[in-house]
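Here it is, the structure, as C-alpha cells.
For this depiction, one protein chain was excluded, whereas all remaining protein chains were kept in their positions.
Chain IDs A, B and C follow the sequence of writing; residue 1 opens each chain.
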Amino acid sequence: MLVKLADPAVSLEASLPGARRLDLPFGSFLALLGPDHPSLEAVQALPGVAWARATGSKPLLAARETFPGGSRVALGGREVGGGTLALMGGPCSVEDREQILTTARFIAACGATGLRGGAYKPRTSPYAFQGLGHAGVELLREAGDASGLPVITEVMEPGDVEAMAPLVDCFQIGARNMSSAPLLRAVGRAGKPVLLKRGPSATLLEFVLAAEYVLLEGNPHVILCERGIRTFETATRNTLDLNAVPVLKELAHLPVVVDPSHGTGRRDAVIPMARAAVAAGADGIIVEVHPDPSKALSDGDQSLHLHEFQRLAEELGPVARAVGRRFDLPRSGADGVPYIRRAVGWGSAN
Amino acid sequence: MLVKLADPAVSLEASLPGARRLDLPFGSFLALLGPDHPSLEAVQALPGVAWARATGSKPLLAARETFPGGSRVALGGREVGGGTLALMGGPCSVEDREQILTTARFIAACGATGLRGGAYKPRTSPYAFQGLGHAGVELLREAGDASGLPVITEVMEPGDVEAMAPLVDCFQIGARNMSSAPLLRAVGRAGKPVLLKRGPSATLLEFVLAAEYVLLEGNPHVILCERGIRTFETATRNTLDLNAVPVLKELAHLPVVVDPSHGTGRRDAVIPMARAAVAAGADGIIVEVHPDPSKALSDGDQSLHLHEFQRLAEELGPVARAVGRRFDLPRSGADGVPYIRRAVGWGSAN
Amino acid sequence: MLVKLADPAVSLEASLPGARRLDLPFGSFLALLGPDHPSLEAVQALPGVAWARATGSKPLLAARETFPGGSRVALGGREVGGGTLALMGGPCSVEDREQILTTARFIAACGATGLRGGAYKPRTSPYAFQGLGHAGVELLREAGDASGLPVITEVMEPGDVEAMAPLVDCFQIGARNMSSAPLLRAVGRAGKPVLLKRGPSATLLEFVLAAEYVLLEGNPHVILCERGIRTFETATRNTLDLNAVPVLKELAHLPVVVDPSHGTGRRDAVIPMARAAVAAGADGIIVEVHPDPSKALSDGDQSLHLHEFQRLAEELGPVARAVGRRFDLPRSGADGVPYIRRAVGWGSAN
Partner (left out) sequence: MLVKLADPAVSLEASLPGARRLDLPFGSFLALLGPDHPSLEAVQALPGVAWARATGSKPLLAARETFPGGSRVALGGREVGGGTLALMGGPCSVEDREQILTTARFIAACGATGLRGGAYKPRTSPYAFQGLGHAGVELLREAGDASGLPVITEVMEPGDVEAMAPLVDCFQIGARNMSSAPLLRAVGRAGKPVLLKRGPSATLLEFVLAAEYVLLEGNPHVILCERGIRTFETATRNTLDLNAVPVLKELAHLPVVVDPSHGTGRRDAVIPMARAAVAAGADGIIVEVHPDPSKALSDGDQSLHLHEFQRLAEELGPVARAVGRRFDLPRSGADGVPYIRRAVGWGSAN
C-alpha cells in the first residue's frame, strides 16, 4: 500500500508501524510493503491521509496523476523538465584528457547544458574496449569543471556507486541495466539525479516501473531517456521510438529526454530525429559527439562531428520555439563567430 | 539491366530488342529484364547511354542517386514533395454522405490539401465492417468535388483498379498489400498517383523496392507513407517509425508522408507525432478525422475530432516554418473565426 | 450473427431472410452479416437452432470449440490432420521440367505426401525471378501426375484462381497475402483445399481470423501453416514460431503444418526444426528441396538436397511415433536400397 499524506507535517508512523516514509517534492508518502498491514479503507480513514492506494503492477509515485504539473530535475544549475530544452552531449567513451576536454569546451560554447561520457562501458564482446573505469570518471569530472557543465556517466554495478558519487552530477543507468533492481535501488539511495535509459525491449510501462524503483528509495530526481528499441528493422541500429514521448508524458510526471545517437546508430539521422524529438515534446536531447568519430573507440558511426553538434544546436532552437520551449544559443558559437541563424536547406537532402 | 538514356530523344530500342522503355520525369530508361541480354559493358558503350546498371535486390528507379533533387507528386493542383507541407485527412471509412461531406468541408477550411477515406476496407475479422465498396468511392468523389480536395482511397485488388480510376485522384496501397506485386503493377499501369503505405513488418529497403514495382510500370507518381511497424510495444497500436523519414530520404527520391493515426492508434499521440514528423523532414501528414469518433465504424480511438484537426493544422505551421517549409492556414478557420495563432501550452501535459 | 443448426435437415431461411447458409463437415450454419437482424435471444429460441453467437473480432467457424475433435483435410487420397503425419516438399520455384520431375519422383519414393512448387512468385525486388507463371503450374501438374503426389502452389491474385483451379490440388496463400480478403474469399469460393501461411507479423489470432474468411465462403478445407515470424534475430531468416502449434491447436480445429525452410532460412536448421515441429504436435511438415540448391533461382540457402530430404523422412518417423503419429517410410528409399533405420548421431553436431 502507498499512502499520500495531506501535507508534510503529518506524521502517521505511530499508526502504521513498518511504514517507510518518503518526503518528495511532490508530496510526502508512506510505503507499507510488508505482507501485513491494515485495509485500504482503514488507512484512508486516518486523519491526514490524502489517499491510499493498493500497490501492484502499476507505477504510483511516478504516475502522472500523482503530480500532474510535471517534475523538474535540477542538473548543474539548470533544470531538465521545465520550459527550457536541455542539450547534453559528449563522446560514447572517455578516451583521454584532450578528447574529453576539447569536446566539453566545444559543446559548452554551443549552448550544451550537460556533458556525457562513458567510463564503465557495457560491451557485447568481452574483447571490446571496456572503458577507462574510474580514471575515466575523473577525467570526465575535470572536463565538467573546465567547461562548467554537469557530468553524466553510466554506473554498471551497485558496488561502484559510492566511489563514483562524489565525482558525478548524474548517474546514467544504461539500457541493458534498466531492469536491474539492485542497481536501481543503489542509485536511488545515492540521491543524485539519475538518467534512466529505456531497455531495448522494455515496454513503456516497464520503463516507468523501473523509475518507480528509484523513487521508492526516496530519490525523485529521475530523467527518463528514450534511446531506441530493438525491432526487425536493420537500416537503423535501433528503432528510436518517439511515440515514447507523448505516451510517457501521459503515464508519468518525469522529464523525458531522447537519445537519437543510440536510437538510430546513423550520424545522418541524428539531427533530423533530434528535431523530431523536440517537436514531439521532449524535455531534452542527449547525443554522442566526438572530435574525430572515425577514430572513436566505440560508436563512431553514430557520433556527430563537433561542427555537426553546432549545427544541431542551431537547428533545435527554432523547433523548440515552435513548440513553446526556450533554447538560446550563446551569443557566439564555438568557432568564435557570432551566431546568425543560417539559412539551412531542409529539403530532400536531410 | 536498367539503362538510363542520355536524353529523351535517344532511341536504342533497335539495338536492345526486348527492352521496355520508361519515360519518367527524372529520365528516360530502358529495362532489359529477360534472361538474355548484352553485357553491361557492351550496353554502356552504346551512344546515348548515360549509365547501365545490373538489376538485383536494390532499387534503381527509386534510388536517391537517380534523382538527387527529389521528386514531387502533383495532387489536386498542389504538390507533395516540394516546399509546402501536405496535410491530408479524412475518416477511416466513408460511412455516409453527411459524414464525408462534413469532414471534407471542415478540413478544407482548415487548410487540408487532400481528403482520405476508405471504401474497400481490409479488416482482420471477416465479421467487421468491410466498407461501402464502390458506393463509398462515389461518395468520396462527391465530397472531394464539394470541398475542392483531391481524394485518396485504398484499392485492394487488381480487378478494381479500372472501375475506381475515373473517380479517384490517388490510389492508396494499404500496409497489408505493400508487397502485393499484382496490385503494385496494376496501379503502376493506371498511371495515377499512388500513396504506398509501409507494411507493418517491412524494412525500409523492402518498402522502396515495393515502390520500384510501380515505377517500373512507368508510373513515377509514388508517395511513400510511414504508418507504424509492429513491435513488442503495446502502449501504441503500432510503433510509428519516424526514423523512416531521414532514412527514406537517403534511400529514395520519392516524397515521404507520415500517418500518425495508424502509427500510434492513440488520439492523444497524433498531434505530437505529426509535429515530430514534420520536424524530421516529412513532406506531409495524413491523419484520420471524424465528426464523431465515438460512433466511427472503424478506428474511432485514433481519429481526431474536427476541432482537434483544426488544432493540428494550427500547430503544424510553426514547426513547418522552423524547418523551412511552408504551411499556411486559410485566413479564417473552419468555425468562421479569423485565425489567430493561439498560445498553446506545450509543456508537460502534451 | 452466426447460427449453428441442430442438424443439416433444418431449414430456417424463411425465418431469417438474408442469411447465408454454410453446410460444412462440422455442422450447418447460417451467417447473418447485414446490419439488421433479429436479436440473439430471438434466434436462439427458434426451433432447430443449436446456438447463435454474436460476430465480432473472434473466429467462430474455425474455433476449436466449434469442432473439438479437429478437422481433417483430404489431399490426394490422404488426409492432413489425422493420425498420419503429412510430409510435403518441393522446390521454391518450378524452374524446368527436369527439375520438378526429378524432385517429385525422388520425394515420392521417400514417402512424401505432397508436392509443392512456386509458379507465381512473390518477390521483394521486381528484378528478381518472378516465376514461370501458368507454364509453371502446368509443369507442376505434370510432375504431380508422374509421381502420384497432390500438388500445392501459390496463387497471388483473385483473377488467377479460375485458371489455376483445374490444375492444382491445393492453393497456397503466401505469407505476404495472408490478410488479403479478396484473395481469401476467392480461394474460399473455389472450394479446393487451401494451405494458408501465417503472415510474418501476424498474431496467431489474426492468422485464425484469416482462415475464417475462407470458411465463411463455405470452404472448410483450410490447413494452417506456420512459417516463421519477423523478429530482431538475424541468425535466422525468420523466427520459426513453434509455439504456434500448441496455441493454434487450442484456438482452432484446423490442421497445422510447419515450414522450417522459410521459418529458419538455413539448410542446417531444417531437419532439427522439422523434428521439433512434429514433437510439438504438428500435423505435417512442408520443406523446400531442390536437386541442386546451389543453382536454385530462389531460396537456395534453405533448400534441402535430395539426400537430405531422404534423411529428413527417415528421422521424422521415430519422432512421429514417439508422439503417437504414424509416418511410414516406403519399403525402399529413393536410392532403391531397402530402408533400414540408420544409427544417426544426434549429439552436439546437429
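Going forward, a residue touches a chain if its C-beta (ideal position, glycine included) is under 8 Å from a C-beta of that chain, and two chains touch if they have at least 3 such contacts.
Fair warning: this is a prediction, and the values are worked out from it, not measured in the lab.
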Chains in view touching the one left out: A, B, C
Among C:A6, C:A42, C:A163 or C:V323, residue touching the chain not depicted: C:V323
Contact residue for the chain not shown (choose from C:P8, C:G83, C:G133 or C:G191): C:G83
Options C:S147, C:S180 or C:T231, residue touching the unrepresented chain: C:T231
Touch criterion as defined above, residue of A:F67, A:Y213, A:F309 or A:F327 at the omitted chain: A:Y213
Residue numbers in subunit C that touch the chain omitted from display: 68-70, 81, 83, 201, 203-205, 229, 231-236, 239-243, 245-247, 249-251, 253, 263-264, 266, 268-269, 272-273, 275-281, 318-319, 321-325, 343-350
Missing-partner contacts on subunit B, residue numbers: 230-232, 234
Where the unshown chain meets subunit A, residue by residue: 33, 55-58, 60, 122-128, 130, 156-159, 176-177, 179-183, 199-201, 206, 209, 212-213, 216, 230
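Going forward, only the chains that are shown with their structure count from here on.
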Classification of the subunit B:subunit C interface as same or different, half of numbers criterion: same
Touching two or more other chains - residue numbers and ranges from subunit C: 230
